[in-house]
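Reviewing the structure listed below.
Excerpt of the complex: some chains, original placement.
Naming follows writing order (A and B), and every chain is counted from residue 1.
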């Protein structure tokens, strides 16, 4: 593991080599920041957060094994207590990462997005700007989340229909969530599914087929119920 | 962020200004307690717990922005390792807060209630006495949970049918869970739903309409199956 040293910059702070802290960064207690991490101006890092975690893969993990680049946080990022951000994560300006959340390697979060408390954004995920991921979600490896998407609490995305029984080296088949779609609390999205622009997935739905743009789907398995109305479109509310 | 200083009262302890610790409080390692927090007699605080966390809201959060009052823990509260309790939370006597759980601002937990491991009780929630919230639940902002309610593991409550597309300042429309109702594991409750006294929601149900008192509902969407029997009422077992 990379070397850490106690620092006087904040109580209980441990820093790796070459950490770059911008202007006006605020640090809570017992924060750990690993070697090479770059933290932008005016970021706020909560108690017991861990930033720049090095990979700790098990023998059988299929995640890539190259040494990731350092974690990078742009300006104005808020990392709440107990959150863990891996080396190789790229966090955009004014992103908020909730308490006890997790962001993994080679994942990119666009500016002003929110990752809710206890949620995980796995490796190799692309998240756009102003995305809201509520609490206790799981965003699986290989997912694409476009701008302004909303995930309700406890949404689960999946990326492997075989559950491990496929040739080695197959890339994860994460869902694609198009611009401004909304996914209700507790919904489950199957591997490779595309949820269209401005589509709406009802709470608790299990989505087995692609959802066309502006359609509302509900149920298990999810079925089309109606179109999303003009008065519900993002342009009306943003 | 509020100032923290290392304290000799426990290993790795960081304390803010004016923290009040009652008689016989036990503290684990690397605990962080923020300014003004009041911890009652004989509370037990586990390793790496954070108490009195100040608000760290993102730009777009709709949660209120007044400075909260300090966190208050009554006597005999148990806070397990890695749990995070926000300033403005009011925790009743003999409450147990599980490992890695989260309690937010302006939320009130009645005495002898349990918040299970990894569960989140969001801001502005009222929880009664002897409530049992099992592991990995999400209790959304604005929820009312009356006495003796039981939530199975992974229950998800929601509070916004529009998923963010509503006039600013609308209060969250959390569910109301009446006295001694029970909600099975993995169930999803939609915004504003009332689950009646002694009602029972089956595991995995998605509840779209109010559940009358003493009714059992199951399925997606949840439908009435039968009455809850006399032999299942709380008075028989409490």
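General remarks:
Simple rule for what comes next: a contact is a pair of C-beta atoms (placed from the backbone, for glycine too) under 8 Å apart; a residue touches a chain by one contact, two chains touch by 3 or more.
Please read all numbers here as calculations on a predicted model, not as lab measurements.
Of the identical chains making up the complex, 2 are displayed, while the complete assembly in this file numbers 3 copies.
In the analysis below, only the chains that are shown with their structure count from here on.
For the two copies, subunit A and subunit B, the CA superposition rotation is 120 degrees, given to the nearest 5. As a whole-number value, the distance joining the C-alpha centres of subunit A and subunit B reads 24 Å. Those residues of subunit A that touch subunit B in the complex are listed here as 11-12, 26-30, 44, 46-48, 78, 80-82, 94, 96, 99-100, 112, 114, 117-118, 130, 132, 135-136, 150, 152-154, 182, 184-186, 200, 203-204, 219-220, 232, 234, 236-237.
Those residues of subunit B that touch subunit A in the shared complex are 1, 4-6, 12, 14, 30, 32, 48, 50, 53, 56-61, 82, 84, 100, 102, 118, 120, 122, 136, 138, 140, 154, 156-158, 162-166, 186, 188, 190, 206, 220-221.
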